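The complex is shown incomplete by one protein chain, all other protein chains being positioned as in the whole.
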Amino acid sequence: MDSGLDFNNHIIATFKLFGIDIRFTDTILNTWIIMAVLILFAIVVRIKLNKFKDVPETGFQNFIEAIVEAMDSFVSSNMGIKYKYFGNWFFGVFAFVLFSNLFGLLSFRAPTADLATTGALAFTTFILIHFMGIMTAKGSYFKAYLEPVPFLLPINIISEFATPVSLSFRLFGNILGGTIIMGLVYSLPAYVKVGIPAALHVYFDVFAGALQTFIFVMLSMAFIGDKIPEEMKN
Amino acid sequence: MNGFILTLDQSFLIDVAWQLLNTVILCGVLSFLLYKPVLKFMEKRRERIQNQLDTADEKLTDAGRLKAEYEKKLREINTEREEILSMARTRAAQREQEIISQAKKEAETLKNRAMTDIQREQEKAKDEMKKQIIEISSAMASRFIKASIDENQQKKLADEVISELGDVKWQN
Partner (left out) sequence: MESFELASLRAFVLGCSAIGAGIAMIAGVGPGIGQGYAAGKGCEAVGRQPEARGTIMSTMLLGAAVAETTGIYGLVIAIILLFANPLVDLIQK
């Protein structure tokens, strides 16, 4: 690792809390930076909201309305109008994942290139899937595990656990793959590094990042919406 | 610098918990500060515009109703006017007819009266003539028979002669 090849998740500090080692890593630092930026943005929006007119006059208001409306219609078309309050959650997830994926553009390490981040996101999806399953299907939720034949129960359970694993690994693998390739390119001699990284950044960070964000959110919605019976969606 | 890419141990679980906390906080704050208020704002605006549209619709239907009413009234007025006009026309025609017939009648009566007048005049003239003739004849007769017959007898005689003659001859 002396060749400048460095795409590790650095441990900045470790400290003990209740006898457990807690490490403070790049991921968490970058997450905090993104959180700060997004929360600041949200505060700005909240302050400017009072000055919003019925007919948008500023590009800012147009932009805010466009993204909120897009999220709203996205959620209601995927999960039904009755459950569009999930937009509150997915809007945050979408913004966080998108900013994380684009964070590589600023030569920071993307938080989503850490399985902990994607694992946490997929875990929340997992929780929501089964929470909604129990809430909407009640008793028949557990009966679904014994179908089509009771002896397939272990396979059903494994497939339920495979959902968050594949969700988290998909996002993690895509972004980490991009990070590793970018790290490899940046460790090359200087004359190769002219222009080429820009194109690669566009592909790995902008294109793959936006696409994987979209896919992550959409798959989460699809998995959660799958548990809601069709007749309860409206 | 020490680092790692992927570890699957206890500290990974702690990282997951940490990121879970971060994500939940971020999503909560974004939802509370950005998503919900903007959505509420848009919803309110949508409702307001819907209300305005509804009232506009109502007003439009009202206006349509009023217009139809007025048009109906106008049509009624038109038909009424037609009726009145035609009635007036017929009445005028009737009146005209009446006037003409009255005029004719009057003319008839006038003519009749004139006729009777003329007849009376004729009769008068006849009488006059009879008288004159009588006078003349009596004068002539007196001349002729001055001595033999007195005047009264003469007159009687002449009257008899003239009335016998006159009844036949004066009437054509």
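Chains here go by letter, A and B, matching the order in which they are written, and residues are numbered from 1 within each.
Note that a residue touches a chain if its C-beta (ideal position, glycine included) is under 8 Å from a C-beta of that chain, and two chains touch if they have at least 3 such contacts.
Just so we're clear, the structure is a prediction, and the values are computed from it rather than from any experiment.
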- For the chain omitted from this view, which of the shown chains does it touch? A, B
- Given A:Phe52, A:Phe96 or A:Phe172, the correct residue touching the omitted chain is A:Phe172
- Full-complex contact with the absent chain, from A:Ile81, A:Leu211 or A:Met232: A:Leu211
- Residue numbers in chain B that touch the chain omitted from display: 4-8
- Task: Name, in rising order, the residues on chain A that touch the hidden chain in the full complex.
- Result: 166, 169-170, 172-174, 176-177, 180, 211, 214-215, 218-219, 222
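Following the convention adopted for this analysis, only the chains that are shown with their structure count from here on.
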- Where the CA atoms of chain A average out and where those of chain B average out, how many Å apart are those spots? 83
- Query: Taking the complex as given, what residues does chain A use to touch chain B?
  - Reply: 6-11, 20-23, 25-28, 31-32, 34-35, 38-39, 41-43, 45-46, 49, 52, 54, 64-65, 68-69, 71-72, 87-89, 91-93, 95-96, 111, 114-117, 119-121, 123-124, 176
- chain A-touching residues of chain B, taken from the complex the two chains share: 1-6, 10-12, 14-20, 22-31, 33-39, 41-42, 45, 48-49
